[in-house]
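A single protein chain has been omitted; all remaining protein chains appear in their positions.
Just so it is clear, A, B and C label the chains in written order, and each chain counts residues from 1 on its own.
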Amino acid sequence: MSVLQALDLRRRSASTVPPPPAGKAAAVEVAKLIDVSKCIGCKACQAACLEWNDLQQPIGVTDGTYNNPTDLTPTSFTVMRFAEHEHGDELEWLIRKDGCMHCDDPGCLKACPAPGAIVQYTNGIVDFISENCIGCAYCVKGCPFNIPRISKVDHKAYKCTLCSDRVVVGQAPACAKACPTQAIYFGTKADMTAHAAKRIIDLKSRGYGNAGLYDPPGVGGTHVMYVLHHADKPSLYSGLPDNPRISPMVGLWKGMLKPISLAAIAFAGVFGLLHYVAKGPNRVTEHDEEQAAELEERKGA
Amino acid sequence: MTVEAKPVSRYTTAARINHWITAVSLILLALSGLALFHPSLFFLTGLFGGGQLTRALHPWIGVVLAVSFLGLFIRFFSLNFWKREDTIWMKNLGKVINNEEEGLPELGKYNAGQKLVFWGQSILILLLFCSGIVLWDTYFADITTIDQKRLAAVAHALCAIAAILIWIVHVYAAIWVKGTLRAMTRGSVTGGWAWKHHRKWFRQEVGKP
Amino acid sequence: MAVTRRQFMRVSAAGIAASTVGALGFGDAGEALAAGVRPFKLERATETRNACPYCAVACGVLIYSMADGTAKDAKPKVVHIEGDPDHPVNRGTLCSRGAASLGYVHSANRLKYPMHRKPGSDKFERVTWDFALDRIARLMKEDRDKNFVARNRDGVTVNRWLSTGFFGGSSLSNEAGYLTYKFVRSTGILAFEDQARI
Partner (left out) sequence: MTNSWNDIKNTDLVLIMGGNAAEAHPCGFKWVTEAKANNGAKLIVVDPRFTRSAAVADVYAPIRPGTDIAFLSGVMRYLLANGKIHREYAKAYTNATYLVKEGFKFEDGLFAGYDEARKNYVDRSTWEYQFDDQGMVKVDDTLQDRNCVLNLLKVHVERYTPEMVERIAGTPKAKFLQICEMIASTSTPDRTMTSMYALGWTQHTTGAQNIRSMAMIQLLLGNMGMPGGGVNALRGHSNVQGITDLALLSTSTPGYLVLPTDREATYDDYMKSRRFKPLRPGQTSFWQNYEKFFVSQQKSLFGKAATKDNNWAYDYLPKFDVSYDVLKMVDMMAAGQMNGLFCQGLNILMASPNKAKVATGLAKLKWMVVIDPLETETARFWENHGEYNNVDPKAIQTEVIQLPASTYAEEEGSATNSSRVIMWHWKAVDGPGESKSDMEIMSALHLRLKALYAKDGGAFPEPIVDTAWDYKKPENPDPAEVLKDINGYALEDIPDPADPSKVLLAAGKLLPTFAMMRDDGKTSGGMWIYTGVYTEAGNMSMRRDASDPTGLGIHPNWGFSWPANRRVLYNRASADPDGKPWSQRKKYLEWNGQRWAGGDVPDYGPTIAPDKNVGPFIMNQEGTARLFARAAMPDGPFPEHYEPMDAYIANPLHPKVTVNPVVRVFAADAKSFGTPDKFPIVATSYRLAEHFHYWTKNVHDNAVLQPEMFVEMGERLARAKGIKDGDWVEISSQRGAIKAKACVTKRIRPIMVDGSPCDVVGLPIHFGFIGLTRKSQPVNTLTPSVGDASVNTPEYKAFLVDVKKTTPPAAQPATV
């Protein structure tokens, strides 16, 4: 196709050029809001995602839960996670759509060594550009939410694209479009935050005193947010991280360690050079040779 | 005309081949590893046929290195035990660096610096191998947790940098101390070199039938 | 809702701005400031308004079809199905059945040809429509002529045929349903049911 659709970038993995100045492309930030309190776990989002993205997820087996597939895979960008939570005599079935959170400060992008394999558009979407992906799985280590999966077929990383191909033409992501109860909402981040506020008021009126918005500051906020009835305990929802942030290990690895290491190598090289210039080579003298010959003669004799 | 001492055999052909396999794989590992370590060195993946191939080859080269280095280790570990003279040598490292090693105790086949290189690389390669396995997602993705992988990534990077630094010392020493390189190319050193740097070893070698 | 819609931006334009040389002299020129996203796959597709075939909410769907450009006598194929946003009930949404219904249209288990299984056989054999339809008409007539009940024991005209039954589908269109009704009722079949009861 001659027409290439493109989105402006805010960040680009393993890039040696600085991002364009803020304001150059003052795109509106988008966000997907997942209202867990409205979610009926019907998996329409999963089906729509599989269909739109032409994913061929193999047919598995059941493990005695409603989680199918049981985990994210390179061909399942989103899965529903079902958690049965008992408090007192009451039961809650907490159902959460899991998938890429599109962090504002994406750990995957930070970890990625392949230039342009992970990009963040100015609208906030974090996308994997497959042709640049080298399959190193550093993104897996970078991600605080355990999202990217590496394909055993083409050895590339895959995850939710927030349907960047739909968003670029003004369509909502396939999951949000499909969601029967509009538990998945899509729009500008500002609108989604405002919508969430209304939902939280409704939930509080129904006795969920700790209802709130999950937009974790540890990763700079996310472009996929949750309305939770128990925002005080995100981990109730099949292990949603209570306070996600890019691991300090990854911070060290992809931060300080890089310049320090190169500097150390450079220093070692320069030190050698200077030493050689200053002190010169360590040569065997003729006297040494004579001493050696003498010894050989003595022993040999 | 002074008397020329006969060359002294230092490394067998097998040992030299073993060394060079190790050397080449280490260099390739450093190049491919650095390519994936720092974006400004990503261009080095071009040497390996691109990012995907670099990612795929690096761990296999690592396996070659590990096996090869194991050979070296078995060959040389007994010669690398620490001796009293090594401590004295280390205390006089300044003199050594200033090309003033006269008056230091006579040394066996390896000086303290070489021994440190040996042990350093032995430990680092072991660590690199283990952390490398953890990071080798193609085959071993499921045996560790992501947190363990993160730790492994940092450890792998740190060890690799340390190994590269040691390698620089090792190479520089070979360049700086003239007459060293031929030990690994031709397998022998001159008698004078042996007298000067490893006199105790030289005395033993000369004494052999 | 405002979303960036810059679908026709060209890569080369982005390339101009990116020119920094890499750290060790190898220029990584052309680091784009924009990245290509997957092309929107419905651009050339035909949109048809239809209704989901499954449950009785009967959600409005849009069926996108497209001819495969490579084949000479290519017939359009369905490439995507999503909810019809104009439909007052589903408002563009679909459940996991409807959202996956493309896989129904293209199911590996779709029937393509009339098949015939002879008594005692362990397989279906492909037959022509003519064979199948003639055979069915004959079998019907044979059974009907033999077992038609014109009068009951009390002599009342009942005109019924009880030895053949008909299960009709509840996903037929009303028009197909009415033709089915006409066809079946005219024969006197009383054992005539659909999914309404089960």
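Quick note on the criterion: a contact is a pair of C-beta atoms (placed from the backbone, for glycine too) under 8 Å apart; a residue touches a chain by one contact, two chains touch by 3 or more.
Note that the structure is predicted; figures quoted are calculated from it, not measured.
What are the shown chains in contact with the chain that isn't displayed?
Displayed chains contacted by the hidden chain, ordered by label: A, C.
Just to verify: which one of A:74, A:180 or A:234 makes contact with the chain not shown?
A:180
List every residue of subunit A that touches the chain not included in the displayed model.
Counting only subunit A, the missing chain is touched by 37-44, 46-47, 50-51, 56-66, 68-70, 76, 84, 86, 91-95, 180-183, 199, 202, 205-206.
Contacts of subunit C with the missing chain: which residues?
Subunit C touches the chain not shown through residues 46, 48-60, 63, 65, 75-78, 81, 83, 86-91, 93-101, 103-105, 107-122, 124, 127, 129, 132-141, 143-148, 150, 152, 154, 156-198.
Here is the rule we go by: only the chains that are shown with their structure count from here on.
Quick one: report the Å distance separating subunit B from subunit C, using the average Cα coordinate of each chain.
About 67 Å separates the centre of subunit B from that of subunit C.
Starting from the mean Cα coordinates of subunit A and subunit B, work out the distance between those two points in Å.
Taking the mean C-alpha position of each chain, the two centres sit 37 Å apart.
Could you check subunit C for residues that touch two or more other chains and list them?
22-23, 28
For subunit B, write out the residues touching at least two other chains, lowest number first.
Those would be 38, 40, 42.
Going by the contact rule at the top, pick out the subunit B residues touching subunit A in the complex.
Per the touch definition, subunit B meets subunit A at residues 2-6, 35-40, 42, 45, 50-52, 54-56, 97-99, 101, 135, 137-138, 141, 146-147, 149-151, 153-154, 157-158, 161, 164-165, 168-169, 172, 175-179, 190-196, 202-203, 206-207.
Would you tell me which residues of subunit A are touching subunit C in their complex?
1, 3-9, 12, 15-17, 20, 25, 27-28, 30, 42-44, 46-48, 50-52, 115-116, 119, 121-123, 127, 129, 161, 164-171, 174, 177-182, 186-188, 191
Write out the stretch or stretches of subunit A touching subunit B in their complex.
14-16, 113-115, 132-138, 140-141, 146, 150, 155, 247, 249-250, 252-253, 257-258, 261-262, 264-265, 268-269, 272, 275-276, 279-286, 288-297, 299-300
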